[in-house]
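Here the complex is missing one protein chain, while the rest keep their positions.
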Amino acid sequence: MPVTDFEPIYLDHAATAPVDPRVALLMYACLQDSTLQGNPASVHAPGRAAAARVELARAQVARLVGALPESIVFTSGATESVNLAILGAARAGGAKFRHIVTARTEHRSALGACRQLEREGFTVSWLAPGADGRVDPAQVADSLRPDTALVSLMHANNETGVLNDIDAIGRSCRERGLVFHVDAAQSAGKLPIDVDGCGATLLSFCAHKLGGPKGVGALYVRRQPRPALQPLIFGGGQEGGLRAGSLPTHQLAGFGAACELALASLPAEAVRIRALRERLWAGLQGAAPLWRNGAAEPSVPGILNVRFPGIEGESLLLALDGRVAASSGSACNSAAAEPSYVLRALGLSDLAAQASLRLSLGRGTTEDEIDRAAELIANSVRRLRAALPLGAIETIA
Amino acid sequence: MPVTDFEPIYLDHAATAPVDPRVALLMYACLQDSTLQGNPASVHAPGRAAAARVELARAQVARLVGALPESIVFTSGATESVNLAILGAARAGGAKFRHIVTARTEHRSALGACRQLEREGFTVSWLAPGADGRVDPAQVADSLRPDTALVSLMHANNETGVLNDIDAIGRSCRERGLVFHVDAAQSAGKLPIDVDGCGATLLSFCAHKLGGPKGVGALYVRRQPRPALQPLIFGGGQEGGLRAGSLPTHQLAGFGAACELALASLPAEAVRIRALRERLWAGLQGAAPLWRNGAAEPSVPGILNVRFPGIEGESLLLALDGRVAASSGSACNSAAAEPSYVLRALGLSDLAAQASLRLSLGRGTTEDEIDRAAELIANSVRRLRAALPLGAIETIA
Amino acid sequence: MIAAPVSYSPLVRRLFDQLPRAGGLAPGPGQLVHGEARALDRGAWVRLDARIEGGYVADCAFRAWGCPHVLAAAALAAAHSSGQPIAGGLPIDAYRMAAEMDAPEEKLGRLLVVEDALRAMLANARALQLR
Partner (left out) sequence: MIAAPVSYSPLVRRLFDQLPRAGGLAPGPGQLVHGEARALDRGAWVRLDARIEGGYVADCAFRAWGCPHVLAAAALAAAHSSGQPIAGGLPIDAYRMAAEMDAPEEKLGRLLVVEDALRAMLANARALQLR
């Protein structure tokens, strides 16, 4: 197992955040508690105790986004939530509503769901964001058609951290009585979210980006007016028939606790993390030339996407390997790294996208880590640049 | 929270089994381990360490059913696995294959998926089992048509424990090159399963019925010949594109460990549990008249379904409440209890189905518990019968 | 999306646990009557046995098949009848049973079966007096 003997500085919280030790302990208590081992769907005492624990978690999760507990559907993660929202709303929309509005910079789960809808005969308007990474609300309004079934856009982008103006977009959807799905996987627990204020009909998020466990998520489903949804998974009638399957008590308990902890520390953490991010940006200036991808603000506090002209992504990652854990601007979960489609949509070339690094901070991130990471990254960039052919910095930007 | 101050005897392992303490501890270690907090899809060191842990779990899970690790797709549970198998294979089958074969006694997840396929224009042959609860392999063979896309049947029934002859059914599917899905949620870890021997193309199971955590499952997908499957959840390309979403390392680690433990103790546990079940059946004779629902054998070791003429299910459950946790013959997760469709399909009347009790044993079940449970149940039955109008025992059977 | 499991009020639990007045009547003076109502599809079958003395229900017992609410309601009906004149109104009806037991809405149908048994018992008692 390729584990280094010292631990790298973890700056990949946008991929997944470490589980909060308090959450881990609570989940262990839940896994061990002999009174909580029943199936929450069973009516006997162990079942009712598990169900009560689940409902407590539902209330905690709901509170994070200002929702009623009854409007929360538990899922296996944000990918499933996003799919349930997009496929579910579109497939339930009927033959007259066969048009979807989304953007090119959405997460793969949304792209995948929308591509599947295209295969099913839907038409998708793929909006292009500006160079700042934001989707223009006026462009959304212009793209709406009489047969539009759904608008699906993300709150914070997972690569650049840039925020869409979901309030404004929500308003134009609400005026037209349209279903509006917001992918809040990167913003829930990081920024205040109020489902009523933002006009979302559906809102996806998950536990593992905010200190909870992987493998559990939620879809907020507005009650009035209530959007029709076709389930992805059929069966035992759990979650109001929208999502069958035995509810995982310990996972939901962990999700609930993580939401409560995130909510409690939200304003202070947002300020702290944003300040650390700007400190990192300042510390990286020793590796100039460098550029910031996407607008600096408005953004989610913990994401910084930097472009180092002349640098090749895989080499930068290996130079940092075991020292700084971060994501490059390529979909690097295979040997054949493809450049990030998000950065490409912002107008970057393939090479510029590959010269980019996403650094994402989280609850555990310290000032000392930020200072060390900045130095390590700047040193690696300088070392790699020292070996470049002349003109490479200007060519690869 | 309606928890009693002493713990009931838990005889509802078929609904969910308590997490094995060794599995819980391992999951906690995983949740706490700072080197395992990465996303298994990330290429940096924490990601690779998590991915290695996931692949270890995949090998353990595969071994339980005699499969290659590459043929295991991780899901959020058996409900999702069953849906992915049924909806996935049917939707991928093309316009010429629009017929499904299944049985009336399948789990709700299979019924739900097949009903959805009916709404999508598929024709479903709903086979009726005999009074013994078994689906006749000849009946399956007879029901096959040139346009059959899929045969989906369970190995062990979750209410009666009765086994289908999946080897024989698998043979006739294999001869015709048909996709055969086996729902092994109740038998995996309880009986030896060999995916090659039984001719299954797809096989569903989950962790929480065999000492692992809730919220995680697997679908075995044969490699050669490989059935086409349309995913339910689209996105990041995880699980060979069949199931998107960040992999939950701790859940998979727990699933893998539970499979390994179950496999190690399988032959001895099967003998022990079967003996305890027969001891329970003997101990209940003090509540005669009583009948066994479904054939006594072949069956999964831990399930006993008993009918007590003259007894009303909700009253029996309340009489046992806090003493014995078991399931009645009604879908009792709502106030309006519907009689079990499984028992109805075996030829029981509504009232006879409601006079039934499913008692399911598991790893923690002891001889002492069995003896106490038998006495408690027999006493409750006698007490309720003492209050019956004359003739009720003969009428309600 | 919250599944509500059946819940029982303390009164229902107590009556169900003790089943007071269940079974046959204790021997004593007076005349025996009974009333029965049966609606298996609604989940109830109730029989009330009573001893009638001087225009009053001297004692009343029940036998019943049904859910805990039915058993508890039958026990209530037997208790409320005892000591009551047979000529008056119903000593308790399904709505008052439901209220006393804090029973969920969907149980009302079966409580009406208990009321039917009570009505039948009292009608039989009155018929006996007229003879």
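Think of it as A, B and C in the order they're written, each chain with its own count starting at 1.
Criterion: a residue touches a chain if its C-beta (ideal position, glycine included) is under 8 Å from a C-beta of that chain, and two chains touch if they have at least 3 such contacts.
Bear in mind that the values here come from a model prediction, so they are computed numbers and not experimental data.
Using the touch definition up top, pick the residue from A:S34, A:Q285, A:T366 or A:T395 that touches the left-out chain.
Residue touching the chain left out of view: A:T395.
Specify the residue from the set B:E70, B:D142 or B:E394 that touches the hidden chain.
Residue touching the absent chain, from the options given: B:E70.
Using the document's definition of touch, tell me which of B:A41, B:L346 or B:L361 contacts the absent chain.
B:A41
Of the listed residues A:G112, A:G217, A:G294 or A:G310, which contacts the missing chain in the full complex?
Here the residue in touch with the unshown chain is A:G310.
Just checking the interface: what residues of chain A touch the absent partner chain?
Per the touch rule, chain A residues meeting the hidden chain are 2, 310, 312, 314-315, 318-319, 332-336, 350-351, 383, 386-390, 392, 395-396.
Just so it is clear, only the chains that are shown with their structure count from here on.
Measuring from the mean C-alpha position of chain B to the mean C-alpha position of chain C, what distance in angstrom results?
42
Averaging only over C-alpha atoms, locate the centres of chain A and chain B and give their separation in whole Å.
33
Would you please write down the residue numbers of chain A that are in contact with two or more other chains?
41, 43, 47-48
List, in ascending order, every residue of chain C touching at least 2 other chains.
3, 5-6
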